[in-house]
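Excluded from the complex is one protein chain; the other protein chains are retained at their positions.
Chains: A and B, in written order; residue numbering restarts at 1 for each.
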Amino acid sequence: MRVMSAQLAPVSATSVPEGTDLVEWYYERGYSDGLPVVPPTPAKVAAMLEALGGEPQQLEARVPPRWGGLTREVLAINMVMAGCRPEYAPVVRAAMLALCETAFNLNGVQATTHMASPLLVVNGPIARRIGMNAGCNAFGSGNRANATIGRAIRLILLNVGGGWPGDLDKSTLGHPGKYTYAVAENEELGLLAPYHVEKGFQAGDSTVFVMAAEPPHSVTNHVANDPQGILDSIVSAMSTFAHNNAVSSGHCAVVLGPEHATTISKAGWKRHDVKQYLWTNAHNTFGQVAFNHRYGKVYNRSLPVWYGRELDSRIPVVPSAENIHLFVIGGEAGRFSAFIPGWGHMSSPVLREIEGKGGPAAAGPRCVDGTCYL
Amino acid sequence: MHDGFSLESLGVPTAVIVTSTFVHEARVQREALGMQGIVPVVIDHPLSSISDEEIRGRAAQALAQVIGVWRGTQPDPA
Partner (left out) sequence: MIQVYDPRGVVGAEKKAIAARVTALDGLRLGILDNTKWNANKLLRELRDQLKAAHPLAEVHYYRKESFSKFAAPELIEEIRRDNDIVVTAIGD
């Protein structure tokens, strides 16, 4: 739900006696993701609010399924609790606005029994400026920006959105990304065009990409010295009927580690080539996703009508190469990549400019006729 | 729940069927939407993995409740 220029009442100011253990207090109130939060102080909240442009009662979004009002003040409070620095504020706000766009269907993502959790990938100059990690261990720990930006999003989904496990969040298993799941693309190495440029933004624009995602599935290939060999390993990871895309369609992501991306880039392959190769080769048979009709005849209305419904019909893992969101991320040593399945057709990833209008740059995509496959 | 809210807002009495595990969420959603008057119809969980015979039973379980919702006589289970 998007609300323009609305104002809400400030959060009620409460105080506790000096000497109260604040970390425990926030735990006891049920405002924590399980880890200790940073107790907000007036100074920290003010600094965060200033980074957001002031106007504490300005409503940025309502967060489902509770539809709590995410005012700038509430956004600031959660960011401080997460341990964010004020310069991360534009990223967290843009991410929340992207998540609350109708197409993302945050209501569904919050409530589902599937383990999907929002994955955030940041592109453009802001990533480097605020010190995000796009290199070694990007999906791991040790970087304040990655850790706290992802955590702020989760705290908001919990506190404002009400997505508490066992309550409105019905995820059967959950996954570690529900603590934090935020990275930046490794644009510095210049191996492939950046993701946001492929989608029509200028390199100097900064963007957030959000997708409801399973954890990354590691793809190891220490042998191939050509694009096909490396991509065949990724195809292998994609061609299983265990992940949600297989039975629920939708979008997925593929992350190329820099060593793999170097091999691919040196062979002259572009983003388009990689995505098309993956899409053309990754497949299941319809029989696999229908369990060979063992439990009754299956049609599966979640899959596009044009998929074959014979047992031996070869069906794609996602409906098009454009449903594969490709990123170069990680450290320069190690021949690894990753496949990141999505939730399904029920949610669409969202790409949004940070502090912008939302949508590709005004100049529009420059490669509409395929003349510059990026 | 949201579709029921939309239709009720437009003047159409709408019976929303949920399974028993969903009742809590139904309560939260109607409160968040500001429409406390929505009375959900509740059938036993699960629906997805049961036999056709059991589905017939669920329909029978829902029948009187659905009519009650349209008439305004159905007590609130949530």
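By definition in this document, a residue touches a chain if its C-beta (ideal position, glycine included) is under 8 Å from a C-beta of that chain, and two chains touch if they have at least 3 such contacts.
On a predicted model such as this, the values are computed, not experimentally measured, just so you know.
Enquirer: Which displayed chains make contact with the chain that has been left out?
Expert: Taking every chain of the complex into account, the missing one touches A, B.
Enquirer: Spell out the interface residues on chain A facing the chain that's missing from view.
Expert: Residues of chain A in contact with the hidden chain: 8-9, 11-18, 20, 22, 25-26, 31, 39-42, 45, 63, 66-71, 74, 77-78, 81, 102, 105, 107-108, 112, 155-156, 159-160, 162, 301, 345-347.
Enquirer: Since one chain has been left out of the picture, which residues of chain B touch it in the full complex?
Expert: Residue positions of chain B that touch the missing chain: 1-19, 21-22, 25-26, 31-38, 40-41, 43, 45-50, 52, 55-56, 58-60, 62-63, 66-67, 70-72.
Please note the rule applied: only the chains that are shown with their structure count from here on.
Enquirer: Need the CA-centroid distance for the pair chain A / chain B, whole Å please.
Expert: Spacing between the chain centres: roughly 33 Å.
Enquirer: State the interface residues of chain B toward chain A in the complex, per the touch definition above.
Expert: Where chain B meets chain A, its residues are 2, 24-25, 28-29, 32-33.
Enquirer: Quick one: in the complex, what on chain A touches chain B?
Expert: 64-67, 107, 111, 162, 167-168
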